[in-house]
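Every protein chain except one is present and positioned as in the full complex.
Then we have subunit A:
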Amino acid sequence: MSQLYYYARRTVVSILLIFAIATFLFFAFRFMPGDYATLLLQQGASPEQVAKVRQMWGLDQPLYVQYFKWLSNMAQGNAGMSRQFNEPVLEVVLPALRNSLIVALPGVLVAFVLGSLYGALMGSRPNSLLEKYGIIPPNIVGTTPDFFIGILLLTVFSAWLGWFPSGSIASVDTLTSTSGWGIYLTSDFWYHYTLPFLTVVIKYMYYPTLVMRGSVVEVRNQEFATYQRLLGLGKWRRFRHIMKHASLPVVTVLPAVTATSISGLVLIEIVFNWPGIGQLLLTSVFARDTPVIQFMFLLIAAWIVIGNFIVDIAYTIIDPRITIEGE
């Protein structure tokens, strides 16, 4: 059947999947011991106060009632209230998410482009020094904890050389004079942006480098590559053909790596005092701020589902042998 049918089906399946994840998250968080109210109790609140808080948040109602209320709220774009900030979850999460994505997405993308190129370069020069020893730096970087890379960059470029600031998203002056999206337009922001961005790039170059190197070695030995050599096609053209073939496994891991980079961001953001979702996640976990945590988990899961959908479409663009057909 048609491609349209396929996309329609895939969309429905994706929505159902995200719904299932959301439901699972809802119940998982309910069954977890220790909610915000018990934390209050630990902090010395009286049982009456706790009961009042529970009542205010509807935590005293049966689970299924809570579930349907939560569902109908979500459907209306209301993700609930943050316990710790007493603000709507969306208003807490979205600015943090924005701050994080502006580091993570370009960082991971640049890492993938550079890493792929470097890996392909290694793979296409068999028996060279580059192939033998070129793998050592990405291996070292890849196995180094990301916060340590951040600290190292801070030590060198901020503490010793003084080229870049040591943290935060912008200086206090900029923060007070701008708001919302405006901050990203100031040069002061980009000045602060450099080191965290570099940390992400360095950290996440490792994976595409390894995958691409192996993939290129494999593709290089395929018969069409030998034939192209016999045909006398230029080196650069052959390299491009091989890159295109070899990029498929790299594309596959891209959404997964962007998702895991979020967890990596927790530590990087703390090192650079960056107000992103990493920091938010951490404080929310300490504060048992379940609506915020739950919502962020949902966002990450949704990205994996949607990202894989995008990758499947990207496949069909790269490789004409892969066609989209409904059964």
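Everything that follows uses one rule, which is that contacts are C-beta pairs under 8 Å (C-beta built on N, C-alpha and C of every residue); 3 or more make two chains touch, one makes a residue touch a chain; residues count from 1.
Operating definition for what follows: contacts and distances are computed from a predicted model.
Novice: For the complex's missing chain, which UniProt name, "ABC transporter domain-containing protein", "Tryptophan synthase alpha chain", "3-isopropylmalate dehydratase small subunit" or "Type 2 DNA topoisomerase 6 subunit B"?
Specialist: From the choices "ABC transporter domain-containing protein", "Tryptophan synthase alpha chain", "3-isopropylmalate dehydratase small subunit" or "Type 2 DNA topoisomerase 6 subunit B", the unshown chain carries the UniProt name "ABC transporter domain-containing protein".
Novice: Just to verify: which one of A:A51, A:L233, A:I270 or A:V311 makes contact with the chain not shown?
Specialist: Of these options, the touching residue for the absent chain is A:L233.
Novice: Just checking the interface: what residues of subunit A touch the absent partner chain?
Specialist: Residues 127, 222-224, 226-234, 237, 241, 244-245, 318-321, 327 of subunit A touch the chain that is not shown.
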